[in-house]
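Missing here: one protein chain of the complex. Every other protein chain is in place.
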Amino acid sequence: FKNGLFVETEDKAFNFKIGGRMQIDGGFSSSADTTSRSNVGFRRAQLWIEGKAYKDWFYRFQYDFTNSGTQGIRDAYLAYRTKLLPESITSQPVTFQVGNFFEPFSMETTSSTSNITFLERAMPTVLAPSRHIGAAVGVGDKLWSVKTGIFSTSPQDTATAPPAGESQYWDVAARGTYAPIQQEDKLLHLGSSFRYHRPNNTTAGTNGAFLRPGAGTEREEADILGASGTWSRVPVAQDLSCAPPSNATTNATTFNTSVTGLAGLYYPFARRSSCLKYAYSYGFEAAATYGPLSLQAEYIATRYERDPLNAFLYSNGGGSSLQFSGYYVQGSYFLTGESKAEVYNGYDKNWSSPGTFGAIKIKNPVNKGGWGAWEIAARFSELNLNNGGLVDGNFVYAATVAGSAAQKALANTATLGGRQENLTIGLNWYPVNGFRLQANWTRVMTLVAASDRPFLNGDHPSIFLARANVFW
Amino acid sequence: FKNGLFVETEDKAFNFKIGGRMQIDGGFSSSADTTSRSNVGFRRAQLWIEGKAYKDWFYRFQYDFTNSGTQGIRDAYLAYRTKLLPESITSQPVTFQVGNFFEPFSMETTSSTSNITFLERAMPTVLAPSRHIGAAVGVGDKLWSVKTGIFSTSPQDTATAPPAGESQYWDVAARGTYAPIQQEDKLLHLGSSFRYHRPNNTTAGTNGAFLRPGAGTEREEADILGASGTWSRVPVAQDLSCAPPSNATTNATTFNTSVTGLAGLYYPFARRSSCLKYAYSYGFEAAATYGPLSLQAEYIATRYERDPLNAFLYSNGGGSSLQFSGYYVQGSYFLTGESKAEVYNGYDKNWSSPGTFGAIKIKNPVNKGGWGAWEIAARFSELNLNNGGLVDGNFVYAATVAGSAAQKALANTATLGGRQENLTIGLNWYPVNGFRLQANWTRVMTLVAASDRPFLNGDHPSIFLARANVFW
Partner (left out) sequence: FKNGLFVETEDKAFNFKIGGRMQIDGGFSSSADTTSRSNVGFRRAQLWIEGKAYKDWFYRFQYDFTNSGTQGIRDAYLAYRTKLLPESITSQPVTFQVGNFFEPFSMETTSSTSNITFLERAMPTVLAPSRHIGAAVGVGDKLWSVKTGIFSTSPQDTATAPPAGESQYWDVAARGTYAPIQQEDKLLHLGSSFRYHRPNNTTAGTNGAFLRPGAGTEREEADILGASGTWSRVPVAQDLSCAPPSNATTNATTFNTSVTGLAGLYYPFARRSSCLKYAYSYGFEAAATYGPLSLQAEYIATRYERDPLNAFLYSNGGGSSLQFSGYYVQGSYFLTGESKAEVYNGYDKNWSSPGTFGAIKIKNPVNKGGWGAWEIAARFSELNLNNGGLVDGNFVYAATVAGSAAQKALANTATLGGRQENLTIGLNWYPVNGFRLQANWTRVMTLVAASDRPFLNGDHPSIFLARANVFW
């Protein structure tokens, strides 16, 4: 036992750990939109319990107390690991995992927030799936890993329950990683991810998470400055949903509970078919470390295939095929000489999220009279939620708000969710294991606003955030 | 310490345990009503802490993270155990318990969900009380137990707060068990329960839990397939409440907060008296085990005594005395030879819920190269929420929805909450202690619908549910 509690039987067949994490944030921003100029708060306050039973059986339950009820459930799974493959392929057991955990997609997304370089994950990760309930199988070894699974909804996903009498959505996701170079202070990591999404009739019709990806973006750069988002928000795009008119919606949800007369019979006709046929995402990642210097980059894209006939029937804008994408490039340098290469976790060290970085090993921690570890870092990231015919932002704004029918139709040919480029500079101090103080300064270099908020066009807001971080 | 964490001082005067339980469900149904065709989710995600202090003092705090706030509190009590009775009566100490725990009623209800045979408790248990805040006293020995207590509201019971200036409801409950045969592979268990309920003015007037028992039924067979219930729902009965007209209701709840003028004076006249005088429930249970075969059955009934004058004044339907009841019979067989007889918990082993089964002892667990334990099971259960003059369902439906005054009056003589018979078949696999995979298939054999949803009459929906279960 070190910072937290870890107990193990002598034969190592059983163990038990209580872990936790607190992230206390404070910061201010130069502007804009719906955010406060300054605020403080808890970004995460998590506890988890994990155990090993009878050598091969594992469980983990993690809860974030900044959420309430089911939405606070994070990792919550059980797993069975057994040696199935010959030694020539891998010396590691195969992993079967059931429960709620990250879909295998993207290095940055599946990394622990205790170990990522900046306060918040890079913008493009809004296109990557979060934790979902499902079943997965993983194989790998020190240098490579493949994990794939089938997933459905998530405890955090409360907005997308399927309508009565219909089925839940499902995903298939996979990620493979390979580290051709892995030495004590040198590392080259390559990886790729894919995810296929089959919506349910709710998500296909109205779910923001799939048809209005910009809606979720607001939370990503910094959650703390305002209840409903940050200044670097890329706002909601045009309505691409096939949401039925409000009257039909009411019928839909109340069909079996209060519409007991003939009115119930109209419902199947009033109900709209779904617009989204399916969506898929793909991503590529690379990381390289040379001594104290490390570089990391990812590209993620999501493609939405829609039913053109339904979109036409409901006068929906946007094309029948939409693509949103983003990328980031980041570098960090340890002034005190630590190297991320030695804490790279292959499948042998982290079978749930292989191919990520663990907590660094501080060379001269404060408790031994040193200065701890100091790291400087920079990241450039871009997220592009525009799609289709390019139209000048202000024109679209006027057209959608006050335009003639012709203008609106023209504006409708494009999907303008906005485009944003951010530069973030960071400084991290690791005094002793388990404690980290972080400061980030982010400036929006380019901001092409979404069609519903043209006043953000050309703005260059900046934000400063500091965090006190403890995990055990 | 085994799967979880358990520590004890050498003299056994103190101990401390961290337990937990995760139940991850997925399934699909053939139909109907307000449910999804398929879904996945967490049925329970609990942690608990329990301790022993100074030999005789106990505490336990259990929380279910699929609820939020106070509603997630499960077992939360402190207890004191002391030797009061002569050895000739019992060798065990008497237990005094204060806090939130199961009212002593019904074997199935007070059994842990980690150990019940099927995914969900049998339908008739909707007539049994759940955990409530109160004080209880228990005595017993290896073969017998008696537990009784006085209880009031529950942290999960948020809908039944008394009106301002009035008192909370209260219950008296008792359960006795006796096991005339208890050998290593043979068991005969008999038991009986009783509960008296005195409503408060809210529950007597409007509370679904007491006058509309069908309202709660929807959750029991399977919580996971839909936010608001399952296909095997027995819907809300006719209005038996004495709920005041909406205007008076408003006055009632706002009397002291916003009605500061003369209007407040009208309130006592506008407020209705309660209809329910009291209610009582009783149950009988039996369980028998012979080697790997075990049988279990219960009958539970609840009787509501109402004030006929008030019911008349407010034109309420139903008689002045209503009775609802249900039963189940279930059998299970361990293909791998385990017996439930050896894990029967008398008062000596489980003083909080005596007379229930614990976790089975797996003969050949997977970690020793065996196949684990395999169990097949079947259950037939019935719940009858009809009462009073028998009227054809479709007629009542027409009468209540579109009928003449005479028809309505006729329909009103009966209380038609519906009647349902279910057959459930289950398969359980216990690979190692603490892990269990379960699959249940349920078919509704008879479905007499409640008066407000005649379209369910004669339907035979089925449901399939699988669960991955871990507890430590």
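Note that the chains are named A and B in the order they appear, and that numbering of residues resets to 1 at the start of each chain.
Basically, contacts are C-beta pairs under 8 Å (C-beta built on N, C-alpha and C of every residue); 3 or more make two chains touch, one makes a residue touch a chain.
All of these numbers come straight from a predicted model, not from anything done at the bench.
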Exercise. Could you tell which one of A:42, A:299 or A:374 touches the chain left off the display?
Key: A:42
Self-check item: Option from A:22, A:297, A:341 or A:383 whose C-beta touches the chain left out
Solution: A:22
Quiz item: Among B:153, B:330 or B:384, which residue is in contact with the omitted chain in the full complex?
Solution: B:153
Quiz item: Pick from A:183, A:321, A:367 or A:446: which residue touches the chain that isn't shown?
Solution: A:367
Practice problem: Quickly run down the residues of subunit A that touch the omitted chain. | Solution: 1-5, 18, 20, 22, 24, 26, 28, 31-42, 45, 47, 65-69, 72, 226-228, 365-367, 401-402, 431-435, 452-453, 468, 470, 472
Quiz item: Considering the entire assembly, which residues of subunit B contact the chain that has been omitted?
Solution: 5, 7, 9, 13-14, 16, 18, 49, 51, 53-57, 59, 61, 63, 68-70, 72-73, 76-78, 80, 98-100, 133-134, 152-153, 155, 161-168, 256-257, 260-261
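One rule holds in what follows: only the chains that are shown with their structure count from here on.
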Quiz item: Using the average of all C-alpha atoms in each chain as its centre, how far is it in Å between subunit A and subunit B?
Solution: 39
